[in-house]
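The block underneath contains the structure these notes are about, expressed in structure tokens.
As you look at this complex, bear in mind that one protein chain is not there, while each of the others sits in place.
Coming up: chain A.
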């Protein structure tokens, strides 16, 4: 079992700076998720940890030891690839046995370990099949088994669920959490799916354009986003951002509205700010002391809830409501705001303003 540390990883592909100083600290035994949009450098980070990518700068430490110069084999890691990368000419059994064969395990050890991991993943009946004879979900399980058959320092997973259909993906999420709990071990898990990150992670690192934006628990990242970009990337529907300024004990919107200034906001008067409101922290169904005037722009029924788009001046605000909510476009509404849960960002730097005390 082990820890993984990345220090100042830098890597350029031609003109594209894929990694621009990435630092990560993955604690022993944690489920660590690297979250970011496509092109953020997530996969490159993972490949750099695995030793598959030559770094321009920076170092990778495994169990506290500098492993930057080590070959992938010497790093003692296991990886699940997004494409699964199952060896096409070999049966599932041989695929799963491959890491053990490479490390010269005895035939007995191999058959015991393969039997164990296949029962863990319920793939016993697939063992004699070749990848082409399996469905995507089955291939995914075999790829997972190939990683889990050993006890490496850490398991690296590169968007392993991306190529599955939605139902299977939800199933595998629970399954992976169960596996992590029962096996222990350090998991470094890369995804662009915030639901995966929030539901599975002990810790999340949010990556954008080759830089780490924030590291923290899923609650940290969701409740206390470090900046405007993280707030916008994590959470669905997207957080609404309204331009405003602090004036005395009021928060005055560019669109003419005014709200009581949250106690914890440290911004000096007149500085351009963004008020971030998540859809569940505003309501068109209740009344509150703080409210924004707006008009209904559209309704988006999602079954268990309805998202109401409210136009506040020329800005759009997403409001979560019960599925039974009524409203016609053009109707004037008061949007109650839970100011204790509001986020304030500096409009110039995008940084969250003193959310630490909350």
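The working rule: contacts are C-beta pairs under 8 Å (C-beta built on N, C-alpha and C of every residue); 3 or more make two chains touch, one makes a residue touch a chain; residues count from 1.
Simple rule for what comes next: contacts and distances are computed from a predicted model.
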Pick, from "Multiple sugar transport system permease protein", "N-methylglutamate dehydrogenase subunit A", "ATP synthase subunit b" or "NAD(P)-dependent oxidoreductase", the protein name that UniProt gives for the chain of this complex that is not shown. "Multiple sugar transport system permease protein"
Contact residue for the chain not shown (choose from A:81, A:233, A:257 or A:345): A:81
For a quick check of understanding: of A:98, A:111, A:162 or A:177, which residue touches the chain that isn't displayed? A:98
Spell out the interface residues on chain A facing the chain that's missing from view. 47, 50-52, 71-73, 77-79, 81, 83, 85-89, 98-99, 101-103, 146
